[in-house]
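Mind having a look at this structure? Questions to follow.
In this view, the complex is presented without one of its protein chains, the others remaining in place.
A and B are the chain letters, set down in written order, and residue numbers restart from 1 in every chain.
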Amino acid sequence: MNTLQLFTLPDLGEGLPDAEIVEWHVAIGQVVRLDEPLVSMETAKAVVEVPAPCSGTLLRIAGKAGDVIPTGTWLAEFAIDPALPQRAAGHDTGHGHAPAAHAPLPAEAPLVPRVPALTVDDLASPQAMPEGITPAFGSGFKDALATAAATPAASDDAGTVVGAMQVSDQVRSEALVAVGGIKAMPVVRALAKKLGVDLARVAPSGADGVVTLADVKRAAERGDARVGASITPTVNASTAFDPHASPSAPTSRAAAANDVERGADASFDADTPIRGVRRNMLRVMGAAHAEVVPTTLMDDADLHAWAPGEDITVRLVRALVRASEIEPAMNAWLNAKEGTLRRHARVDVGIAIDHADGLFVANLRNADGMDAAAIRAGISRLRDGLKDRSLPPEQLSGYTIMLSNFGKFAGKYATPVVVPPCVCIVAAGRLYHAVVPVLGGIETHRLMPLSLTFDHRAATGGEAARFLKALIDDLQRSR
Amino acid sequence: MAAITLIEAITLALAHEMEADPTVLILGEDVGVNGGVFRATAGLQQRFGDQRVLDTPLDETTIAGLTVGLATQGMKPIAEVQFDGFVYPMLDHLICHAARFRNRTRGRLTCPMVLRVPWGGGIRAPEHHSEANESMFTNVPGLRVVMPSSPQRAYGLLLAAIRDPDPVVYMEPKRIYRQYKEDVPDDGEALPLDVCFVLRDGSDVTLVTWGAQVKETLEAAEKMAAEGISAEVIDVATLKPLDFDTIHESVRKTGRCVIVHEACRTAGFGAEIAARLAEHAMYDLVAPVERVTGYDVPIPLFRLEMKYLPSVEKIVAAVQRTLAAS
Partner (left out) sequence: MRTVATFEIDYIQFLGEDGRLLREDLPEFAKDPKALVALFKQMLLVRSFDTKAVALQRTGKLGTYASCLGHEATHIGIGSAMQLDDVLAPSYREYGAQFVRGVKPREVLLYWGGDERGSDFSGPAHDYPWCVPIGTQCLHAAGAALAFKLRKEPRVAVAMVGDGGSSKSDTYAAINSAGAYGLPFVLCIINNQWAISVPRKSQTGARTLAQKGIAGGLECVQVDGNDLIAVRAAMDHALKLARAGHGGSVLEFVTYRLSDHTTADDARRYRADEEVKAAWTREPLVRLRTYLTALGVWSETEELAWREVCNQRVDEEVNAYLQTPPPPVTDMFDYLYETLPLDLAAQRDDAIDWESR
């Protein structure tokens, strides 16, 4: 009984997709020996002599002179003559580009097309995927055609000069990425990131509410959707709260100049006009009082476990960040007019800093991304910037939560004022020692009194309490 | 508008900029008459002539040095090195000069060049034709390192690279040169450099990768979706300067990160990303960062090649380890 051997056309020149038959050297029915000349094939590069891959009778051929045979498809079929020398069977070097013995087709079509495990032979074959199975590349890709497997690559020049490349006519397209409810292609997101545009505030013009490249570019030009900039809480600039204020807020330096002049006026028994930063405070605090529904919670943090050298303000900032992650309700902005609440992913801490000219609240941006050293350095920079009044207005606004460490001189608990659009302020008073019960006995521990005021229009007591607990938990850690 | 492969997208971008800017020119071995051994420059010499598309003598040092000379004198040369493994003689001119001319002369001379590098393994090629050597360049101050992963990004990022006033090493994953086609409008629209592309939205784990591995990573994400695991996939695209912000934002959300690259493990670019995560996202991570990479060996010849390259299975296994960690 004769074994049949199918001979597929190998890649004759490293990445060639096909070859043309020039001349057969063996006739059908003729016996040929292993390695004797079988056929001349012409490729894009040269005319190549192809020897017989085995000894036997040539049964049938895939074409005549002039026909083009794709690489990896059958070229000739032989009936093996076992009496004659044959090529030793060996491991597949992969060079044959034979279509692999693929796993059989699945009995039923899977609900979710799954990618078949790729084997060496899969990659060898110019046909990208086994018949019938369409690869899916995640939710990011859709297949347009499933027919690529049946026909080899249409391009007539794979051009690699070495190696073998996977070639396919399959068409894919990337799909939308929907993050945070906003629909945009990856490239649109990337451009928004590059230009500093907040996608959440860009009006989408694409079908189905999709944000397009043009939308992002327009927003970038107009500058109205900048990441981070929007309703900015400021204690200092006289913008949002005074309809009669001049459109451009005075810079710190200008304000400083004002204050220095006026400072000399401070006299007794005379009605001295309040100017500069203090005037802002007058206005802002009044407006806050009129708008906010404040509720204050008070408690202590036990600092007994603190390692030596812990910096109070740094710990407070870190605790605020931690608590904001656990209870984001306090790290938010309320726009009562529109009835919206914005919870922030970042934590920008507005730190109240006492100054001869008045009260400043400086913005320690991205406190959530800082380590202790960075927080310390950031606060120093803000303080220094305030000392010489070189801090620009942008650094005095935009914070998402407020912190006051007022206990330098005296005062335990307070009812600190929340300034809209913030909804929460935490104030730490003077550290004190108290006797506390510990496991049936008593000890003296150092305590930090805390007062948290929240705007009850925007948050519940439970949220505030949970936040306070998280704050205290973090403060009570040793480092 | 026909759907085209990645290599065709590159040709399209090259043609577009050659047409739009007369100072753009192309040089390299076999790029002219032959259209490049990968056909990246096919038809360009026929269209623009041999004064714009130049075949060079067979010497990478020559190509690199001439390119620096051209770029510092008002041209925008796009050099091609035939294969990643041949780039090493060019390092002298790239590192000592291209990356430093602006700094060295305080801006008096600048070097707006692009070096196109067919990069990476997976095409069963002989030795030195499958190198993933991107971290050799990401370590060099003054360079940009860009790697597209799709025909659209190949087009847009190459336009951006050509237009950029500083030197760009543009690494083209040859394994995916012709792997599939995508609609690419020839609109001259450059994509932004220096930002990552979030290709897939997810909440359980962040997969960070680039180049040809984007394909395997997306496949792994799809596989895991079927098991209820939601993976976010980030294509870094511009390795240097790195947009760490996007990666950080994602890890803040997911708490888990798996970095996938075919380059060898030690001091691969994944190490830089892992280091930054350790510096900035320590408290966001709920599991150690995982890296799925090539082994610390030269990429083997093709009989063992697929055992060296990261696979979908290895990526999935790494994700499962991060999930098991907490």
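In this section, a contact is a pair of C-beta atoms (placed from the backbone, for glycine too) under 8 Å apart; a residue touches a chain by one contact, two chains touch by 3 or more.
Just so it is clear, the structure is predicted and the values come from calculations on it, not from any experiment.
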item: Per the touch definition above, residue among B:Ala15, B:Met75, B:Ala271 or B:Ala317 touching the missing chain; value: B:Met75
item: Residue among B:Asp21, B:Asp92, B:Glu127 or B:Asp186 touching the omitted chain; value: B:Asp92
item: Contact set of chain B toward the excluded chain (per top definition); value: 25, 51-52, 54, 56-57, 59, 61-62, 64-75, 77, 92-93, 96-97, 102-110, 141-142, 144, 164-166, 194, 240-245
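Here, only the chains that are shown with their structure count from here on.
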item: CA centroid of chain A to CA centroid of chain B, Å; value: 19
item: Of chain B, residues touching chain A in the complex; value: 3, 35-39, 42, 83, 122-126, 129-130, 150, 152-153, 156, 174-183, 189, 191-201, 215, 218-219, 221-223, 225-226, 233, 235, 237, 243, 245-246, 248-249, 252, 280, 302-303, 306, 311-313
item: Contacting residues of chain A [partner chain B, same complex]; value: 93-94, 112, 114-115, 117-120, 123-124, 128, 135-141, 144, 153, 155, 157-174, 177-179, 186-187, 189-191, 193-195, 213, 345, 369
